[in-house]
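With one protein chain withheld, the remaining protein chains of the complex are depicted in position.
Here is chain A:
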Amino acid sequence: MNKKTRNFALALLAVLGLSAALPASAQTVTSIRGADVSAPELPAGAYKPIPDQAPIQRDYVQQPPLIPHKVEGYEVSKNFNRCMDCHAWSRYQETGATKVSLTHFKDRDGGELSNISPRRYFCMQCHVPQMDAKPLVGNKFQRAEGLR
């Protein structure tokens, strides 16, 4: 048996062994919905938007801040952006809202625009309303050091 053939045989053995071991190990993985991948998802909790309240602090530096108020029925469409009706630089003083950060004025090539970049138009792609939602899985996540 030359070296080539031996390596080939060994590789074949390894592959066979892995394929035999893998399904067994896959079944032992338990996700939030259980061990079976095809199991139906757990019902969502009865999360209710909470009324206006103080904003929950950020957990890491780049985190989009949460929305500390209800957004039910807010129109964000091609015609109108309800968020920008209060949070735009031209409106925030009258409405008392937080003005959008300057990071939203850059286009994808890094060029500065005079208003919100189209790629930041749909606010709720990143910013979500605050909910009283507990973590689904217990974890040891710690707030970033600079934010503690």
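The rule is short, and it goes like this: contacts are C-beta pairs under 8 Å (C-beta built on N, C-alpha and C of every residue); 3 or more make two chains touch, one makes a residue touch a chain; residues count from 1.
Everything that follows uses one rule, which is that contacts and distances are computed from a predicted model.
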"Extracellular solute-binding protein", "RNA polymerase subunit sigma-24", "YeeE/YedE family protein" or "Cytochrome c-type protein NapC" - which is the UniProt name of the missing chain: "Cytochrome c-type protein NapC"
Of A:N2, A:N79 or A:Q93, the one touching the omitted chain in the full complex: A:N79
Where the missing chain touches chain A, by residue: 51-53, 69-70, 72-73, 75, 77-81, 84-85, 88, 90, 95-96, 114-116, 118, 121
